[in-house]
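Only one protein chain is missing; all other protein chains are in place.
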Amino acid sequence: MMRVDLAVVGAGPAGLAAAAEAVTHGMTVALIDDNARPGGQYFRHVPPSFRRTAATAFDKDRARAEALFAITRHPQVTYLPEATVWDVPEPLTLAVAAGPRSGQVEAGAIVVAAGAHDRPVPFPGWTLPGVVSAGGVQNLIKGFRLVPGTRAAVAGNGPLLFLIGASLLRAGVAVAAVVEAAPIDRRLPAALPQLLAAPEILQQALDYRWALLRAGVPVLTGWAPVNAEGEDAVRAVQAAPIAEDGSVDRARARSFDCDLLVVGFGLVPSVELLRLAGAGLRFDRRRGGWLPERDEALETTRRNIFAAGDGTGIGGVELALIEGRRAAVEAAVQLSRIAPFAADEIRAGLRRRWKRLDRFRRGIEALFAPPKDFLALQTPQTVLCRCEEVTRQEIEERRAEGFRGAVQLKSTTRMGMGRCQGRNCMATLAALVAADSGASESAVALPKARAPARPIPIGDLLHETIPPPDLPADPHLPRKRRT
Amino acid sequence: MTHRFDAGIDRGTAFTITVDDAAVRAFPGESVAAALLGDGRRAFRRTARTGAPRSLYCGMGVCWDCLVTIDGRSGLRACMTEAQPGMRVLTGRTGLEPEAGR
Partner (left out) sequence: MTSIPSRADAVIVGAGIAGLCTALPLAKAGRTVVVLDRGAAWGDASGANAGTLSLQVKRPEVLHVTRRAIELWQAMRAELGADVGFAKPGGLRVATSEKELGMLRGSMAVQASLGLETEWLEGNRLRDAAPWLGPSVRAATWCDWDALSSPLLAGRALLAAARRRGVTVQDQAEVTAIAALDRGYRVTTAAGTVDCAQLVIAAGAWTGKVAALLGVDLPVDADVNMLSVTEPAPPLLDKVVTHMGGVLSLKQYPNGTVMIGGGWQGRGSHQSMRRETDHLNLLHNMRVACAIVPALKDLRLVRSWAGFEGVASDALPLLGALPGRPGAFVNACARGGYSQGPALGEQMAELMLTGRTSLDVARFDPARFAAAGAHA
């Protein structure tokens, strides 16, 4: 058992910023992340074994990353890479699976900076090799200078699509089309005032769009992918107009040849640990779905558990950095490690920037607000649950048998019971149940949060020293338990 | 076809890993997924229920679709495992081999 002042889950921008801030207030920190290297999803770079021969646009932010990574070597910081936080056994204790280093971390306060992952949206053919998530392609480009294809199409919803399109071009890959579900061109004028709150980020976005235009890449807005074609790998994608109510006009579909289809429908915050900790959640579709409730100090409904970054609602790297710092400051306040006036000063500076970026984020959310749902992209044969290979048709069959709730559909089809623990399909199931019952997605009762938060090797659970069990003398009689 | 591009980097000296009896080139620091994709491979495995081909999808360890068997251990994520010289990687029906049906 390790004891620290602050435990930080996630060594992405938010977690790194939290750790860096915490040490300046004299706190000891455990920084826990399941990747081999720090940086989370944003600060990904080629491995140290790749020698750099020249600075390129792909190295953007490298210096900033190196500066942030220094915190992993700080004497007050215990950095645990390749370590998965899988349970919250006591209110301020984390269970960590990390091979022989596995055990518990007890903390005065916790910052959960768990980030987000791509929102899975099923459509015919989306499981084919060559159909890759936007984040996945970005990681291959940034982390390995590799694109798994030579002619790409990019489709989905959200600002990341244009960034990906532009980086594919820069990597020397032909881009057949960029297909964006939201009618952003029509919405741009209304969103502009908010977007101007962060002109430097807006400029970047316009640069990406400009690069696509210059390369003659067709950009379809208000369109969505309706089919990925191919037998053993993707060969082409068909896209069709999608209306705000989610209906698609397949008659107008256009086909684009490609050997790589990049799909990105925005990101989903990773809230599984917060759910396990019993923190209250609220639903905000535009910001990614279920998000932790937080007060101004970024504290969740669980005392001394703070949440920061994309794991609390998608906001991007700059917001994540600010929130990480803010959460650490508030933890320092709670643990009396900082004078109130000093905290106020830091808060004021952070709040100003946070407000600006939050305004920009609202502009982005308005611009890219998705259609009501993406259910019309599915056909009966479409696989909804990638792990257990459950199709839309199987869901309809169970419904006809009388199983209608999310929990019942899950247990009668196995949808959500696979290795991904529902990350790839629970949002789809909730949307289906909502559409069926006429209720909102937020009203759909989802299966309970359960340990492990992420799949962990059982062998990792054998190392820690624990007290002997209290075994029943007669296994048939009622047993003892802690309540 | 996959495309490794060299903007501003030198990957160093490649080594080989074995993939289903074929020698595949990998560079130090690459993930098994990167090595397989770099070799031009599309499918990493076939699914248990329908035999459908699957490959890298999320690229960040959460979808569990990029499963391969490495040095006898099944169900490992190619995107989260660093390639090591001499590794033996099996594609095909990872996770559940249908023979497991009893």
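Every chain is named by a letter (A and B) in the order it is written, and numbering of its residues begins at 1.
Everything below uses one rule, namely that contacts are C-beta pairs under 8 Å (C-beta built on N, C-alpha and C of every residue); 3 or more make two chains touch, one makes a residue touch a chain.
Keep in mind that what you see is a predicted model, and the values were worked out from it rather than measured.
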Item to check | Visible chains that the absent chain touches, using the contact criterion stated earlier | outcome: A, B
Next on the checklist: Considering the complete complex, identify which of A:26, A:89, A:172 or A:380 is in touch with the unshown chain.
Outcome noted: A:89
Checklist outcome for this item: Against the hidden chain, chain B presents residues 48, 73-75, 95-97, 99-102
Checklist entry - Residues of chain A in contact with the chain that isn't shown? => result 87, 89-90, 95, 398, 401-403, 405, 407-408, 411-412, 414, 417-419, 421, 448, 450-452, 455-459, 461-462, 464, 466-467, 469, 471-472, 474-483
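The rule is short, and it goes like this: only the chains that are shown with their structure count from here on.
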Checklist entry - Using CA atom averages as chain centres, what separation in Å is found between chain A and chain B? => result 23
Checklist entry - Can you list the chain A residues touching chain B in their complex? => result 34-36, 41, 46-56, 58-59, 117-118, 120, 127-133, 135-140, 143-150, 170-173, 232-233, 259, 383, 386-389, 418-420, 423-424, 454-455
Checklist entry - Touching chain A in the complex: which residues of chain B? => result 1-12, 27-31, 34, 37-38, 42-44, 47-50, 52-65, 75, 79-80, 82, 95
